[in-house]
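What you see is the complex with one protein chain gone and the rest in place.
Chain naming follows the written order as A, B and C, and within any one chain the residues start at number 1.
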Amino acid sequence: MVEEMTDELTSSLFSTAEMTRIFSPASQLRAMMRFEWALACALESNGVAAAGLGAALEKLLDASFVDQASLREKALDAGNIVIPFLHQLTRKTEETYGSGCCVHLGATSQDVLDTALVLQMREALDVLFRAIDRLDAALSKQVREHAETVLTGRTWLQAGPPTTLGLKLAATLAAIRRHRLRLRAAAERALFLQFGGAVGTLAALGDAGAGVSRTLAEKLELPEPDMPWHTRRDDLVEVAAVLALLTGSLGKFAKDVALLMQPEVGEVSEPLREGRGSSSTMPQKRNPVACATVLACAERVPGLVATLLTAMPQEHERGLGLWQAEWETLPQIFRLTAAALDRSVEIAEGLVVNAAQMLANLKALRGLNMAEAVSIALAQKLGRAPAHEMLRRAAERAHRENCSLREVLKRTPEVTAHLSEDEIDRLMNPRAYLGSSQRFIARVLEAADADR
Amino acid sequence: MVEEMTDELTSSLFSTAEMTRIFSPASQLRAMMRFEWALACALESNGVAAAGLGAALEKLLDASFVDQASLREKALDAGNIVIPFLHQLTRKTEETYGSGCCVHLGATSQDVLDTALVLQMREALDVLFRAIDRLDAALSKQVREHAETVLTGRTWLQAGPPTTLGLKLAATLAAIRRHRLRLRAAAERALFLQFGGAVGTLAALGDAGAGVSRTLAEKLELPEPDMPWHTRRDDLVEVAAVLALLTGSLGKFAKDVALLMQPEVGEVSEPLREGRGSSSTMPQKRNPVACATVLACAERVPGLVATLLTAMPQEHERGLGLWQAEWETLPQIFRLTAAALDRSVEIAEGLVVNAAQMLANLKALRGLNMAEAVSIALAQKLGRAPAHEMLRRAAERAHRENCSLREVLKRTPEVTAHLSEDEIDRLMNPRAYLGSSQRFIARVLEAADADR
Amino acid sequence: MVEEMTDELTSSLFSTAEMTRIFSPASQLRAMMRFEWALACALESNGVAAAGLGAALEKLLDASFVDQASLREKALDAGNIVIPFLHQLTRKTEETYGSGCCVHLGATSQDVLDTALVLQMREALDVLFRAIDRLDAALSKQVREHAETVLTGRTWLQAGPPTTLGLKLAATLAAIRRHRLRLRAAAERALFLQFGGAVGTLAALGDAGAGVSRTLAEKLELPEPDMPWHTRRDDLVEVAAVLALLTGSLGKFAKDVALLMQPEVGEVSEPLREGRGSSSTMPQKRNPVACATVLACAERVPGLVATLLTAMPQEHERGLGLWQAEWETLPQIFRLTAAALDRSVEIAEGLVVNAAQMLANLKALRGLNMAEAVSIALAQKLGRAPAHEMLRRAAERAHRENCSLREVLKRTPEVTAHLSEDEIDRLMNPRAYLGSSQRFIARVLEAADADR
Partner (left out) sequence: MVEEMTDELTSSLFSTAEMTRIFSPASQLRAMMRFEWALACALESNGVAAAGLGAALEKLLDASFVDQASLREKALDAGNIVIPFLHQLTRKTEETYGSGCCVHLGATSQDVLDTALVLQMREALDVLFRAIDRLDAALSKQVREHAETVLTGRTWLQAGPPTTLGLKLAATLAAIRRHRLRLRAAAERALFLQFGGAVGTLAALGDAGAGVSRTLAEKLELPEPDMPWHTRRDDLVEVAAVLALLTGSLGKFAKDVALLMQPEVGEVSEPLREGRGSSSTMPQKRNPVACATVLACAERVPGLVATLLTAMPQEHERGLGLWQAEWETLPQIFRLTAAALDRSVEIAEGLVVNAAQMLANLKALRGLNMAEAVSIALAQKLGRAPAHEMLRRAAERAHRENCSLREVLKRTPEVTAHLSEDEIDRLMNPRAYLGSSQRFIARVLEAADADR
C-alpha cells in the first residue's frame, strides 16, 4: 500500500538504486533467512538438529513467504522484527518440513539482526569500493590533465597567489585513497559473525557451541570473532565514522566545484547534460544539482554518526534503546554515502573546465594576489616585516586608485630601488609562481600508482 | 516494487500509522497539488489566469495522476521533485483543460515544497497535540493516584531519602505541559505560506503579487508572512527543536520506568499485554519494549536536530545543499516524536505499580537512606558538618557490620545523648520524611487545571 | 598558574569579555555564594537558623576566601565542585561567625549549582538582549538605506532575477526579532529557583520548607517553580536551543556577506578597520574575519545543543553522567552566541556596500537572469511551459554565442512576434522587476516598529 510507505520521494537523490536494494526490507529478510539457514546447517552437521532442516530452509532463502505487513504490525509488540519473523518461519517450516523444532536454536534475536546487517554491509561495502575506484580513476585523469591549469588560489574566500586545478584535485584524490585504506581496515574489523545466544555465552548449545559457531561462520563466509559483540558496537560505528570522513571529503570537493561554478567566477562546471539542473521558473538556470546533493549528504551524515557514537554505552548483555537507535541509522548512512559517491563520480568524470576564465579572473585581480611574490623578493633586501608592510600599502593604493599593483609598484621609489621593471613583471607572472605544485602532484600520483 | 523501497521494516516502531500517512509520498504530492490548485484559483481570481484553471486542478487534487517512479527518476536530474511533478501536472492539465499555461505561474519550486511541508506539518502537529493531551490526562490520573505512594528517591543511581511516585510523575507532567505551550508558540510561528517566486520578490506577478499571495493564503487557510522565508529556516527548525525537547522529556520518563522495572528493583512495569515484550530465546522475558522505543527515539532526534541547525546558514535566496539536507530530516523527526509519544501514552495509561515492592526496597536499605533525616536533627545540636560526619561514620559502620542504621545509632552514645530511641524511630520513618511533596504535587495539578 | 589553564588563546574570538566574565570561575563561585547567603537568610527568617548567619555570609559574598586550586583538586573525588566549596565555606564561617552549623541546611549540591547557573544565565541573557537590540537597530538602518539597492538574486549559487540588499537584510532582521521573542519566552521559563534538597522533597526542612523556599526565592529575585526540576532539564535546554537558532541565523547573515565579499563578486565587505583581516604572508589580504568567526560559532553550537538534548533522559532524582555533561556545555553555548552576536553587530553596523559593483555584476549576466521576466510575458501568449522552453533555448544560444539574451531575443522571430523591441528592453530592466520587494520591506519594518 503506497499510502503506508515511509519512503521519501527523494529516494533517488539520497541513495542509489543498488544501495536502496541492499538495505531494502526484502534484502534484510533474505539476509536474516540466510543466517537461519546457515544456522540450521550448522546445527545439523554438529548433530544438534536432525538431518534435512538445512535443506528445508534452503528453499525459503528468498524469504518470499514472509508477510511483511503482519511482521511490521507484530514488531511493535515484540520490540524487534526477529520475533514475528521467527513465528512465520517456524510455521512455514512446519508446513514444508514437518517440524520447526530446531529453527533458530541457540541463537538470540540480536544474532540474527547483527549478522544479517553484516551480510548486507559486506555487499554494500563492495558497492562503495567500486565507486571509490571509479572516483579515483576519474580524479587521477583530471589531475594529470590539469596539472598545469592555473587558477587563483583562494583562502578565506579571498584571492591568494595562483595554484593549479591539478593540485586542487590531487588533494581530494589523496584523501579518497586514504579513505579506501580506512574503509578496508574498518571492514576487516566489522565483517564478523555475531553468534552468542541469549547473553553471549552460547549456553543453550552446551558443548556444541564451538562447533556450531564454526560451521555457521563458514557457511556465511564470515570470520568468527574472539567473542560475541552484542553490546560492543565499536566495529560497526567505526565503519559509519569512516563513511562520514569520506562524505566530508566529498563535500569539500563539491563545495569547491559549486563555488567555482558561480556565474561571477565561472571557472568550472559540473557536467550539464540535457535537462540537468534546470529551474521551475528560471529558464536560464543551470543549477549545480550534483554538488547540492553531495553537500546535503555531507551535511546529514555527521548527525547520524553522532547518534551512533552516543549510542555506544549499551547496557550489559543487550542494550535498551541505544541498540534500537542504530537500526535505521546505519543503513541511512550507507545510502547517503553511496549517493554522495555516485554524484561525485559524475562530477569528476564530466567536470567542465574553463581555463580561459581562470586566467581572466587572475588578470582581473590586477596583480594584487601576487603581492606575496614581490614581498618575498623585497624581504631579501628589507626584511620580511617591512617588505610585507610596503606591499600592504601598495595594495591599498592600487585598491584606492583602482589600478594594477604592477603600476603602483613601478611608481614606488622604495620598490624600484630594489627591483627593476623587468623583475617586477616577472614577479607578477602567475605561471612563474607555482612553487612545488608539480612536485606535489607527482608525489600524489606516484603514491596512487604504488597503492594499486 | 517492494524491492525498491527504502522504507524500513521497523516502521511500526519508529513511526505511527497516522504520521507515516501524513508524510507519505502520496500525502506530499497531494499537499503540493493543493498548493498548485490554490495558486491557480488565486491567479484566476486576480485576473492573471483565465477562468477554469482552478476548477481543472481541483479535479487533480488527489494527485493520483502522478507517475511516482518517473518522478523519482527525473528528480535526480532536476535536483528536486517539483520540476518533474510540474511536467506531469502541466501535461495532465493540457489534456484535461486544454492548456497548462498558467500552472505554477509566479511560483518557484521552493514555494511548493515549503508550503506543502507546512500543510503536512499542520496536520502532523494536530496529531501530536492530541497525543500530548492523552499523555497529560494519563499522567494526571497517575499523579493523583500515586501522590502518596512512597518509594526510594534515587540520585546518581544510589539510594536517597524517600519520595513518592506521584511527585516523580508530576515532574514529567509539568514538562509535558510546557512542551505543549512551546509547540503551540512554535506552530504559530511556523505555519505560514511560502510564496516568493524565483528570488523572493514575486516579480513575475508584477502588481498582482500582493493580491495573488493573499488569495493563495486564504485558500490554504494559512497566514501570510511579512516576507518570504526561503533561506530563513528558523521557524521550521524551532518546531524540530521543540520536538527534540519533547522526546528528551519522554526519554527521561521511559528511562525511569525501565530502571524501576529491573528485576532487582521491580517497583513498576510498563503494561505487559499478551505477547508484548517476549524474547526469541528466553521464555520468561518481559522486555520493556515501549520504554526501549521511546529511548531509541530520544536518542535519534538530537542528531537530526543538529543537522537542521547546522543547515541554517543557507546561501543567498536559495541554499545549495543545506536546504536539501532538511527534506528527509524534518519528516523523520515528526515520525520519531509521534512514536515516542504513542509509546509514552501506553506506558502512562497502563503503568503497573508495585507499591509493596517499593516499601520492601526501602526496608532493604536498612535505614541508610534516612541518614540525612537524623543528620538534620542532630545538626540543630551539633552543627551541620559534625552531624553529617557522625552519620557518615554510623552509615559506614552499618555497612561494615551489615546491620541497620537504626541499630548503630541506638548504640552510639554521641547520638543517644541528643536523640531518644523514639525520636530515632520517628526519624527513620520514610512516610514522615516526604517534606513538601504533596504541596508540589498540588501545585502542578493546579497549574494544569488552570491551563486547560 | 598559566600552565594549568585549559583556557584557549582564542578566547577573544569565541567569547566576549563580558560573557567570559559572567561564566568565569570567580563569577560562578560568587553566584554559588549568593545562593548560600540567601539560603542562610531564609533559614534565619523562618526560624531554622540562629540570627546572624545571613549577615556572616553576606561578608563572604565575593567568594574571595575560596582556594580554587584546592577546590579543583577535591572536586575530582567529590564528583562536583559544591562539596569542596562547602567544606571551605563551612570552615570560613566557623572562623568568622563561630558556627557553620546551618550553612547549606536543607539544600543539595544541585540546588546550588543549578541556581547559581540561573543567576549567571540571567546576567548573560541581559547581555545578549542588549546585543540583539544593537543588531536590530543596525540592520533596520541598513534595510531602510538599501531598500532599493539592486543586486543579483542568487539561488543554488547561480544568478536569478534581481532583488535588493534591503530585502536580503530584512529577512535577517525579521529572524532576529523572532529570536528575541523566543529568547524572552525561554528566559521566562528557565530563570527559576532550584531548591528541592536531597531528592526534591525539601524533607530536611520539614514544615519550614515552603517558607524557606519562598524567602530564598525572594532574596534572589527569582520566581519559585511549581516543583524542583533537578532531572527535568527542558527549560535549560530550551534556552540553549534558542541560542542555536539565533547563531544559525547569524551564520546565514555572515555567509551571505562572505560570499558577496569574494573578489569576483565584490558587492559588499565587512568593515575593514586598520589592521583587520590581514594575512601573515599575503600583504594584499583583507580576510572577512568577523564573518569567519560568526560562521565558526554557528558551526560549533549545534553539536553542543545535541549533547544537551541527548543528555535530557537523566535518571530518577539526579542524573548520572548526563547532568554532568551539561556543566561546561551550556556556558560554552553562551560564549559562542555572544561572540557571534558581537561580530554580527560589527558587520551590520559597518557594512561597506558597493552598489556600482552590484549593477556591474548584473550587467555582466548579459540579461540571462532576466529570462524569467520575458518567459512570464510570453507565457500569457504561449503558455508557461512553451514560453519557458523558448527562453531556455534562447539562454543557451546566448551562452553559446557569448552574446546578450536581449540580442538573441530580438533576433528570434517567435519572440518578436509577441514582443516589440521596446517591450523586450523594458523586460530586461532589473529595476522594473523587483515585484513586491518594497512591500515586503515595509511590512518587516512596520512589524518591527510595532514590536518595540
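Keep this in mind: contacts are C-beta pairs under 8 Å (C-beta built on N, C-alpha and C of every residue); 3 or more make two chains touch, one makes a residue touch a chain.
Note that the structure is predicted; figures quoted are calculated from it, not measured.
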Among the options C:11, C:357, C:380 or C:438, the absent chain makes contact with C:11
The one residue from B:68, B:120, B:231 or B:281 touching the chain left out of view is B:281
The one residue from C:108, C:215 or C:231 touching the chain left out of view is C:108
Per the whole complex, from A:14, A:35 or A:156 the residue touching the absent chain is A:156
Those residues of subunit B that touch the unshown chain are 155-161, 258-259, 261-265, 278-279, 281-289, 292, 303, 306, 310, 361, 364-365, 368-369, 371-372, 375, 388-392, 394-395, 405
On subunit C, the omitted chain is touched by residues 2-15, 17, 20-21, 23-26, 28-29, 68, 71-73, 75-79, 81-83, 86, 104, 106-109, 112, 197-198, 204, 251, 254-255, 258, 273, 275-282, 287-289, 291-296, 298-300, 302-307, 310-311, 320-322, 324-325, 327-329, 331, 335
Where subunit A meets the left-out chain, the residues are 79, 87, 90, 99-106, 108, 153-157, 160-163, 167-168, 170-172, 174-175, 178-179, 182, 185, 189, 197-206, 209-210, 213, 226-229, 231-235, 237-238, 241-242, 244-245, 248-249, 251-252, 254-256, 259, 295, 298-299, 301-303, 305-307, 309-310, 312-320, 372-373, 376, 379, 382-385, 433-437, 439-441, 443-444, 447
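Just so we're on the same page, only the chains that are shown with their structure count from here on.
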Farthest chain from subunit B by C-alpha centroid distance is chain A
Across the interface between the identical copies subunit B and subunit C, with over half of residue numbers shared counting as same and under half as different, the residues used are same
Subunit A and subunit B have mean C-alpha positions lying a whole-number Å distance apart equal to 31
Residues in subunit B with touches to at least two other chains are numbered 79, 104, 106, 108, 197-198, 204, 251, 254-255, 295, 298-299, 302-303, 305-307, 310, 320
